[in-house]
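Yeah, one chain of the complex is gone here, protein chain that is, but the others are all in their spots.
This part shows chain A:
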Amino acid sequence: MTDVTANIVSAAPAGSTTRRGYWSGVARDGRKLGLWFVAPTLVLLLFIVIFPMGMQLYLSATWWTPLDGTPWYLAFESFNGGENYLRLVTDPGLWSALWRTVLIMAVAVPVQFMLGLGLAFLFIDQFPGRKIFYSILLTPMMIVPAVVGMMFYLLFQGTGPINNTFGLPASFSWLADVNRAMISVIIADVWQWTPLMFLILLAGMLGVPQDQLLAARLLGGSNWQNFRKIILPRMKPVIAIALVLRSVECFKIFDLIYIMTKGGPGVQTETISLYLYKQTFADLDWSYVAAIGLTILLVLSLAAARGLAYNAKKRA
């Protein structure tokens, strides 16, 4: 676990200058093989990404719902222009769900990061039992998220072990309480995903050249100084990866909350995904959900493109 290389994903294809001559000159059939090899992926993308995207755009401009009884391709009969898009701008349910999603991200991700960083710091050096502790600490992230939801659902029951351990009465409710429901959900998310932060940050820390650390120590730097002046600057790309990865996943959060609280009590833990789920199945408002989905898609794509451009600029 010593040879760690961090290379940030960049927009440019890797190594586009080397060996170009050989592979394009000598080998004509290489191109043909390449096309055959990407074909399955292209077919999948076309069938499950490109085509549905077009369909989503189409449906989002109509009033179509599965209750209409008309097949989806006749949805144009209830064409409404951009009314669904106008509706989402002033939909208080959507905005409050977005706000709650951001709140969970803003609390859970930094907490996971700090805990993960602290744990990684403990695991830099070898110590007896390190391997076993390391494996134990990694288990939460390998457990099926739905099962984690169920586990914390059991823990937070009035008659569950949490209340018992902390001497609270069985009537002290977590998941049905307006404020504590959110706290419970965040605790569960932190429990499950701190290990991922730990794993990534530890890999990054072990990638800091050991001789530099040794030199700094010989020169009398304290642990804290070494950490701030040598380890942290070198870990910037790794930290960025860890934070981006967790934020993206946290934005999508569904399984855990759906099983623990179903978004409740009321809408207290309703995130974007839960809101979309409710609109899809409770209200069967499919064209509206399509419009929201497409808007989210657009915003995230723009954000990702900007992020990649920024990253490429910084590396250039």
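Going forward, a residue touches a chain if its C-beta (ideal position, glycine included) is under 8 Å from a C-beta of that chain, and two chains touch if they have at least 3 such contacts; residues count from 1.
In this section, contacts and distances are computed from a predicted model.
Novice: Select, from "Tryptophan synthase beta chain", "Phenylacetate-CoA oxygenase subunit PaaJ", "Acyl-CoA dehydrogenase" or "Multiple sugar transport system permease protein", the UniProt-recorded name of the complex's unshown chain.
Specialist: When "Tryptophan synthase beta chain", "Phenylacetate-CoA oxygenase subunit PaaJ", "Acyl-CoA dehydrogenase" or "Multiple sugar transport system permease protein" are compared with UniProt, the left-out chain turns out to be "Multiple sugar transport system permease protein".
Novice: So one chain is hidden, and I want to know which residue out of A:F79, A:W95 or A:F127 touches that hidden chain in the complete assembly.
Specialist: In the full complex, the listed residue that touches the missing chain is A:F127.
Novice: Looking at A:M142, A:L219 or A:A282, which residue reaches the missing chain?
Specialist: A:M142
Novice: Among A:V102, A:A176 or A:L245, choose the residue that contacts the chain missing from this document, as touch is defined above.
Specialist: Reading the full complex, the residue touching the unseen chain is A:L245.
Novice: Taking the full complex into account, what residues of chain A touch the chain not shown?
Specialist: 1, 3-9, 11, 13-16, 19-20, 22-24, 26-27, 29-31, 33-38, 40-42, 44-45, 48-49, 51-53, 55-56, 59, 66, 71-72, 118-119, 122, 125, 127, 133, 135-140, 142-152, 154-155, 157, 159-161, 163-165, 170, 191, 195-196, 199-200, 203-204, 217, 238, 241, 245, 248, 251-252, 254-255, 258-259, 272-273, 276-277, 280, 286, 289-290, 292-294, 296-297, 300-301, 304, 308
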